[in-house]
Structures are given as structure tokens and as C-alpha cells.
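All protein chains but one are shown at their positions in the complex.
Read from first to last, the chains carry the letters A and B; within each, the first residue is number 1.
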Amino acid sequence: MTAPGHPQARENRSGLVGQSVRRVEDDRLLTGAGVFVADRNPDGVLHAVFVRSPLAHARITSIDVAAARRAPGVVAVITGAEMAEMTHPFPPFLMLPGLYTPLFHALSADKVRLVGDPVAVVIAESRYLAEDAADLVDVDYEPLPTVASIAEALSPTSEPLWAKAGGNVMMDHTDTFGDVDAVFAAADRVITERFDCPRQSNQPMETRGSLVEVDAATGHLTIHNATQSSHLLRWAVAALTGKQRTTTALKRFITNKQRRRAFFAGAKQFVGTNRDGLKEQDNAGPLAQLKKDRSFLGHMNKIAVGLLGKDDYPTVKAQDIGGGFGSKGPVAREDIALAAAATSLGRSVKWIEDRTENLMDGGQAREESLTVSIAVDSDGTFRAMRVDLIIDQGAYPGFPIGAPLITKMMKVMFPGAYRWDAFEIRSRVVATNKGRYIPYRGPWANETWARERMIDVVADALGMTPAEIRLHNMIGADDLPTSMVTGPSIDETMSTKQTLERALELIDMDQFERDRVAAAASGRRLGLGIACYHEAAPGPPEFWDCIHPGTGMLTPEEAHTTVEADGSVLVYTQQMPHGQSHETTYAQVAADELGVRIDDVTIVSGDTDRTPFGFAGTGGSRGGPIGAGAVRTTAREVRRQLIESAAGMLEASPDDIEIVDGNIHVAGVPARGVTVAEVARRAADDGASGDLHGAPFEVADVYNGAGDGGWSVATHVCIVDIDLGTGLVTFPRYLVVEDCGPIIHPAVVDGQVRGGVAQGIGAVLYERTTYDEDANLQAATYMDYLVPTAMEIPEIEVHHLETLSPGENDFRGVGEGGMVGAPAAITNAIEHALGARVTTQYLPPTKILELAGVIVPG
Amino acid sequence: MKPAPFTYHRPETLDDALDLLATHGDDAKVLAGGQSLIPLMALRMGRPGHVVDIGRIAGLDSITVGADGDVTIGALVRHEQTRTSTDVATHAPLIATAMPWVAHRAIRSRGTVLGSIAHGDPAAEMPAVVLATEPTLIARSSSGVREIAAADFFHGYLDTALRADEILTEVRFPAWSPNAVGAVVEVARRHGDYALVGMAAMLTVDGDTISSAALAYFGAASTAIRVPDAEQALVGATVSADTFDAAAAIVSAELSPPPDIHASAAYRRHLAGVLTVRGLSAATAEIGADA
Partner (left out) sequence: MTADRLAAEESAGGSIVDVALTVNGRSAPVRVEARRTLSDVLREDVGLTGTHLGCEHGVCGACTVLIDGQPARSCLLLAAQVDGAEITTIEGLAEPDGTLHPIQQAMMQAHGFQCAFCAPGFLMSAVALLADNPQPTRSEIREELAGNLCRCTGYQSIVDGVEIAVRRMNGDSSGGSS
């Protein structure tokens, strides 16, 4: 189903795009020939183990590493204090109004703030020996009162984690759109409910890991790392390690003509391309930070000058990565410690996080409290919404992106696909003695959960069905063009209403009601839940500036497409694939655009020496819209150049020439053509050689998606079947109707949707990063953190609409939505089944039977 | 997550193994399948100085049926072996019934039945099967052989009657009565996990009258546990839904299971009752009960 009236009929529909072609990646991944970071074992590599705090909150009174240093196979033990001499603290990255971001080092020296806080690193000849020595590090702790919950953190008497924060509330800011007070006063009813989402964790099957190789001759670092963003890691390591005196750094910068020139050229280019974004930066955020802690200015100064004074930045390389779901985007403290340790030893060092470490501080998410008030008229018309959001960011803020930016994403997306006159959200971020809160697949997703939950609450209060109230308030084709109350414009790609209508067609409600009655007779309860959302993938051009002015400049993405002298095509991307099948999908896009076979195209990623710069890496459902857009744009230009070159050889007008299967010929006369390889060889022989990669044909371009619109939308409907004897929940049916525009690779899209839904099922029924009242982690192994298996995840039906957008490249992102929609649909279905209000996202069997009134809450 | 160093012993004979245990006592651990011991060591929650790998000792890996139908299982018999054994299915069917609940295929192919019993995890299936079927447990040490009654074997959380110098070498399950029926039922958070609560039931039934009953629960206390009052309520009663409900009520009233992060005490107590009905119904399904 496509929106009518678009001039650009899918020109590539007959090509590779749109087909589930064989995955390029599978040749190695299904034969054991993939290379993940843990698989690299260079000769003489040393192994690191972090000594971690067993206490959630304590002062370090002494640390004795003498015995560890004497242990067999130990090469070095570096304490927090020693690490602080070698590295800069992590600085504030995005200074938002009302936010204080504490500064912290790679290892803790004076104080520990969570169970698992690293206080020293042991480097030894094997992981076994390093663990032996880590056991011998003797740390004396003086326990401090712990902060284990949002409620405790809000208390003015809670022990502050960060001395300069003035309490444990790290951010407090309210955004208002429209005259909320007046609309609330005028509405027929106001309905309020609080929703709490417990802590979850991303849990990719491959943990984090890094191998820092040191070139013995030059000291150059090559970092193999399971990172979602190789360039970000490169710059972070360059910025935070190799600490030198400011005067030394400045002198080195001033005396290095080449570096000086490169710096000023780069700065000029940056300011030139981001003039508008830079203008939009306001000072409220930095001023808020300054008020609490002036030290960041000095540190940032030293970091900046240190970067200027460096002749050599590390190379980051990543090949195969075993999933991330957001957890491998942030730069980890361990990444910095490892690079500093390897530099100081002049030897290669490897750290592969173990699962317990990963569960302690490899990334946690979603712990949020959301109080939602909806002002609604008696006929079910939504008028305004007010939200009080509190995020528990744990002990150390995610770097560079954590809870504060996520409050801004939630702010923009909270109103969803519905019409509102006004909206207000108060966003607070608190610190507790728990693991790092970081982005997890659809980091803003709890806006969808709380909103869609709340809409069912409102429907219930008004005697409407969940479908009725949604259809009544949802923005439809008649409303276009319009915009969200929070700013972003809405075009026809926001087809949420069509997905809901389609989903309702796919459900036989009469049959469901009959099944429901039959189930009730045998001690079971059936329920049906609906959730609808749209997500910015990539969103309209102004989307990021609605999140926070100035962040829009992070959107553009560069790609390079080259044709080598042998006719092979290389596509260089800053994307960092870790399961999303870029090597296949980008090859489909490039091959179609160029007219070559998919086997002729190779995607190059992960190597910062070769790939274009970009901090975004892979994340944010950008791979389809922005990344593939850059691939398509550059490939199109390469094709133009190939045809132009061939025109002379063919004695024909470029307008008459086409490229099919690598053969360049006048349309309809394939027999009298030349091959791409012949054209490339001739160009190479004529001396053509690109600046970036030395290829005879080479195009580099930045694509920003501006004007291409791009909402990715879906409706999830699920039926749950609850056994009142056991509290176990099963899914007789789970269906998703999604619209991510034209699909590059249907099997990849279905896989992304299903994987996201599986994580949503995990979130509601199985997974919880449990801490006790003293902030001790209770789920530190896979016996206790329950990733669901093939027996818990049902068959998931995925249906597609493929609404075209008016833009040039209308692939839209699909990586996150499954996870965004699922918790809402499931909790709505459970409330429907039990007839009891569901206000938490985590519903293990005990909670189910408590809600059902079968057992008494304990 | 790597084990701490230890001295590794791989004796070829049982006597050698027992001598090693006699020498090293509490500092030694017996390694058979290793499916419980190795993860504890990897997490460094267990740090034995000596590991005595009994995997090469001949004669411990057999399932033998005695003249009167009793079944003896040796220390190296793997879970998977009992799952596929026709002898077990015929003569000790409750073990076969329990097996699909035990972890996963790749664990069952290494883990040993006796290892699971000796480990004594209160949420595992085999200790409850032992309590329900009342086999004789045979422990050997360098000072001799000891026969331990099932009822005397489980002492507390991961604590059994076995001494540090002993190996549980055989467990002899009594002959399965022609009138006996049984079932193992459980609820776990995920398929293959340790149970939140489970039950192993063995009844003998004459016509539709229950003549004996053994109900053993796992995940419901610090060890697997029987509920004698509920069993007594069953004996002499007819197979019926009312009978099972009455037993279930006693079970829920008498058990006081511990809470943990996966389920509350109230949930477990309720579930023990539900599983009582479901287990008894499953056990008697072929008797034509209306339960």
C-alpha cells in the first residue's frame, strides 16, 4: 500500500532493493570465520582485569596493590590515583539548561559510587592470572549511606553522590508548549496516573571489549573495540589519554606547522557548515554547569590544548560486533583506562568484559518514573497533557549521551501521533548508586509506554474502547500538513493511523471475545492490547533542533564511494554495523544505483583510518535513512562520472547510456558496451586518482536527510493468555503493522522488528536489573537476569505499509520501533486481561497474580 | 570469570579417588559432570584447592536393573542417559518424567544425575524425585560404604549427608509398583531454569482409591521437602478433584517457601497448591479421574 500521487515511482523496484538477497555477512559469520574483538590474540598480548568495588557507596581509605604486583604473571597494577595522573576526567558533553554533569575519571580514586566501580586495573599474562592478582588487591572502604531509588535520591537528606551537585537531583527543567494551565482548566476532566519502569539492560550477546595494540616503534595505538561508533572512541581516547602539561602541548601545537594548518582549516570548515547550529546554542546549560562546578572549564581547556598538541591520534578498528542495542555507543571508562595502560606499558593489552561486569555496569536503562495527567473532554477529545518525568541515571553519567539528552527526546515524542492543544513536561534526572543509565534501543521509548498506557486509562474512565479513543484523537491524512505540539512537522510519512486501521482489520474481535469467554471458564484470562507510535527515523529536518537547539548539526553523515582500477566498488561509511546487515543492504543500494552486481560492491566500515568521520556511528535508526542516503547520493554521482567517461569511448551522449550488471552501454545495445572495469582501468591509466583513497573514481559527499521527512511508524496489537494458577503469560497472537517506507531488505526489516519486540517482551515479563535496598546488584548473572529464550518469545507477525515520502531518499529507520511499541502493547493487554490497573512495566508471575487478586502482595 | 588455580587429580580407580578425598578433605571437590561446580568456580564462589575428576573411573556410568525391578544408577550416569533409557522409563519412570524439566540438552549431556542429587540444590528436580521415590543412597569413602535413606540425605541449602571424604557412587531406586503412578510438574521463569516451585508426586492407587502418596516439592524450602499431612489426606481417599484440592490446601498452608527476586513467598505458596492439583491430575490422568 503506498500513498498516491508521488512523482518518484520506485525507480529501483526491479533491482536489488526490496529483495531479501543473501546476506554478505553470513559467509564468515556462519562458518566461524568472523572476527570479533575477543578473537584477536596477537603474540604477547596482555590481559586486563578491573578491580571493582563490592560496596555501592564508600570512601576509599587505602588501597594496597603490593601483593597483586608480586603475583605470578602480573606486569602492572594501576590504581585510580595513578590513572588520574595519566588521564583527563570525562568532561560534560551536552550542557543542557538545568543540568549538572559531574566530572569523573576512568578509575575511581577517592570514592566508589556503585557495586562494580573500578578502582584499579591489573595487567597480566592471562585473564586467569590477572583475576588471581585482582583478588589480592586490598582496598579499605569506609561505607557511606546508599541511594538506591528515585525516591531516596529526591530526598534532600540523601547522601550526595557528587559533592558539587548540591544533592542527588542532577537536572530539573520544565518545557511547556501552549497554555497548559488554561487548557487543563477548560477541559471536562483531568485524569492522572503514575507509571514506573524498573531498570533493564541492553545485554548484547557479546559483552564489551577492547584490544589496544601499541606499535613498538612509533607508539601509535590501534584499538580494536566492540564500539558502535569508532570515530567517537578515537576522539575520546585522544582527548582523555596522553595527558601532558598544557605548556608542552601548546608548544608542540605552535611548532607543528602541518597540525596548525589542519586545525584551522578544520575549524573554519566546521563553523562554515554549522553556522546556524552554532548560533542556536544558548548559554543556559553551560551557566548551570558553571554555577555548580567551575573545574570543568580548566579540564576542557587542558583537553582541547592536549588534542592540539598531539601528533598522532589512535586508529580505531572494529570488524564483527555481537550486538549493542545502544550499550556500545557510549565511551566506557574501561576503554580509556585500557588505552592509558597500554600506552604507559608500551605493550598491547586486551580486556574482554565478563557477563557479570556487563550486568553491573555495561549499560542499564529505562529506570524512570512518569506521572501523566491528561485533560480530556467528555467526548474523548484529548486537550492537553502534563508529564512529570524522573530518570534514575545511576552513578556515572553516560558519555557522551545519557539521561539528560534522553529527557529531551522524550519531551519531543511524548505527545505521539495525537492532536493536543498544549503539553508540558518537567524532566528531572537523579543520581543513585547503580549502574550507568545509557541509551537502549529506542532510548525515549517510555514516552510511548506511559502515553499508550495512559490512553487506555483514559478510555476506561470515559467508557470508550482503546481503539475508539485512539482513532478519535489520532492525526490522520485530513490533518496534514500539521506539526506536533512539541514542534516537529508531520507529513504523510506519519501514517500511524493507517497502521492502526490495518491492524484492526487483521484482528477478528468477535472471535477474540468468544475465546475470552472460553478461556475464563478454564482459569485463564485473555486480553488484547494496542500501542501506536511514530519515531523520527530520521524525522523532519527540524527534528533535532526541537530536541535541543544546535544538536541538528550532528545529523549529517558522509559516505565515500569509489570504483577501483579493477572495477570493484568500495563504499566507505562511518556506520558501525553490529548485526544490522549493512554490508548487504548498503551493497544493494549502491549496486542498484551504479548498475553493478552486488558481488562487485564491498562496504568498508569501522576503520577510522579509512572511513569518513562521524560521531553517530550506528544507532538511532539512522542506518537506513541517513547512512543509506549518503551511500545512494555518492553512488549516483559515481555513476554519472562513469557514464561521462564511457561516453567518449562509446561515442554516445551520456543521456543515452545506461549501466546494467557492470556493463556500460547505449540503452538497448548491451553488446556494444564497455565494462565498468574497463572504464576504471582506463581512468587509472590516465592518472585519475582520488585524494581520499587513490581510486580512479571517487566521490565523497555529506548527506543530511533534510527535506526527506521521515517518520517510521507502527501499531502493535497483542493478545495475552494468562494462567491464573501460575501467573504465566503467553501470546496467542502478536502482530505488528509497520511503515518504514520502502524496504531495502524485507528479511532484515522483519528481523529488526521481531528482535525489538522480543526485547519488549523481555522487559515486561522477564528482565530486571534488580538492586536491593542498599543498592547491591541482585541480578549479576544470567541465572538472575533473564534474557528470554525461544520458548518465551512467540511467533510475531509483521505486516508492512510502504508509504513513500516526498524526499529524494525515503528509506526510513526501523531498528528501534519494535522495542518502542512492545512494552505498551503487552502491558495494555495484561491490564485488559486482568481488569486491574497496570502501572509498572515489569510484570513477573508474582506481580501478575497480585494484580489478579489471586495472592496478597508481600 | 575464570576459576582460581587448583591441583587437578584424575584417578583411574575409585579407591584412588577416595584416598585423595581422605587426604584433602574439605579442600577437595569431586568433579563428575561439573555443570554445577564449574560455574561456581568460574564465579570464584567455589575455590577448592584440589579437584578430583572421577570422569575416568570405570564402572560408574551404568544403569542396572535388579532381579526384583530395582534400578541402580551410577555416579557417572548423565541426565540425558536416563532420559533416553528404556530401563529407566520402565522401572524408574519418575526419573524419566523429570528429565525434560532439567536444564537443557547441552547441560543434560554432561551433568550427572547423582551430581545433581549430591549438590542438593533445593530448586532442582532430582532431589525431589529422590524424596518421592525413596531410593537408597550409597556413599563410599576410604573407610567404607554407607547406605543413606532418602529421608536422611538432604540437610539444608546445598548441604547433604555426604561427608567431604565421601562419593555418592550409586543410588538404588526401589522397584516401581504396578499400581504406582507419578508426575513431575514445575513452573520456572524461563524454560529450563531452576523451578520457582515444582513437585514430584508418586501415588499408588487401588481402583480409584489412593493407597500411598509421596509429594515432594522443590523450590519451596531450603531443601527439597515432603508434606506428610497432605500425603495422609490423600491416603484412603478416592481420586477426585476434591481430594486433590484438599491436599493442595494443606500444602499451601504448611509450606513457607523463601522469597527471592524471582517470586514472593506468597506466590510460591500459592503455586505449590496449584502444582499439587496439576501434578496429581497428571499422575492420575490415565486412571480416568475427573480432576
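Everything that follows uses one rule, which is that a contact is a pair of C-beta atoms (placed from the backbone, for glycine too) under 8 Å apart; a residue touches a chain by one contact, two chains touch by 3 or more.
Quick caveat, the model's predicted, so the values are computed rather than measured.
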Field: Among A:470, A:560 or A:578, residue touching the chain not depicted
entry: A:578
Query: Hey, which of A:759, A:803 or A:828 is the one touching the hidden chain?
result: A:759
Touch with the omitted chain, as defined above, among A:41, A:176, A:269 or A:689: A:41
Query: Can you list where chain B touches the absent chain?
result: 1-8, 10, 31, 34-35, 38-39, 41-43, 51, 53, 55, 80, 103-107, 109-110, 190-192
Task: Spell out, residue by residue, where the missing chain touches chain A.
output: 20, 22-23, 25-26, 29-36, 38-39, 41, 43-44, 72-74, 124-126, 128-129, 132, 203-207, 320-323, 325, 352, 354-355, 578-581, 747-748, 750-752, 754-759, 781-783, 787, 789-791, 793, 795-796
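What we mean here is this: only the chains that are shown with their structure count from here on.
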- line: Distance between the CA centroids of chain A and chain B (whole Å) is 45
Query: Which bits of chain B are touching chain A when the two form their complex?
result: 1-5, 43-44, 187, 189-194, 196, 259, 261-267, 269-271, 274, 278
- prompt: Which residues of chain A touch chain B in the complex?
  reply: 127-128, 131-132, 135, 354-356, 725-728, 766, 768, 770, 778-779, 781, 783-784, 786, 788-789, 791-792, 844-846, 849-850, 854-858
